[in-house]
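Right, one structure below, let's go through it.
Missing here is one protein chain; the remaining ones are kept as they sit in the complex.
Presenting chain A:
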């Protein structure tokens, strides 16, 4: 099945005159994502050793990677050829980023869709929280909003379509699900995903200039259920600027 979802050869797609998208498959699947990560690593290596221009901006996604360039300075055809050559040569790379344990409060106030998800799946709310916290999610990509992670690995038992009518306002730091994917909204925004909880932790902080986004593609995430008091305590520390996100890195053994 996975062999069918990977393209026999990477496809090159034009995103206007200033970006190329190199696509490896059609699905959200670990095998396809591993090709994207392998390609990203090969591009970074080529930029490092000077065989690919550093000014190119390489943006990995679920099943493809988009390379942004300045058409006034970069020859589109030569770049296309080079990208396809690198894509053909690059292999797969298993996700091997950091492991995180991120606190989430699943109280009803923060999780307006949790009860409905539980009911439609024939589960108790506690069982849903258990599924959410026992799963190790993988960060497939960041996109949509600064620091917004798309997390793969949601159990099939929680597979629900998006809301028929998106909310106009999803509160910042909401944890949400749609299909087989989980996500966290770093910012208040409109959104159609189902809201299952909220984290007190900032997922994007421009003051952390070396690493403004907490998560990176390839990272693994477990949600850790916390009660209102623990949530409030961490929230207060974050507001004071007195919370080091490295506290959330999980011990590797058994993670």
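Assume a contact is a pair of C-beta atoms (placed from the backbone, for glycine too) under 8 Å apart; a residue touches a chain by one contact, two chains touch by 3 or more; residues count from 1.
The criterion applied here is as follows: contacts and distances are computed from a predicted model.
J.: Can you work out the missing subunit's protein name as recorded in UniProt? Choose among "Rieske [2Fe-2S] domain protein, MocE subfamily", "Biotin-dependent carboxyltransferase family protein", "ABC transporter substrate-binding protein" or "Molybdopterin synthase catalytic subunit".
T.: From the listed options "Rieske [2Fe-2S] domain protein, MocE subfamily", "Biotin-dependent carboxyltransferase family protein", "ABC transporter substrate-binding protein" or "Molybdopterin synthase catalytic subunit", the omitted chain resolves to "Biotin-dependent carboxyltransferase family protein".
J.: Among A:19, A:163 or A:250, which residue is in contact with the omitted chain in the full complex?
T.: The one listed residue touching the chain not shown is A:19.
J.: Given that one chain is not shown, which residue among A:34, A:142, A:195 or A:248 touches it?
T.: A:142
J.: By the contact criterion defined above, which parts of chain A meet the unshown chain? Give residue numbers in ascending order.
T.: Spelled out for chain A, the touching residues are 13-19, 21, 23, 26-28, 57-66, 68, 71-72, 76-77, 141-148, 150, 186-187, 189, 204, 206, 209, 212-213, 216-217.
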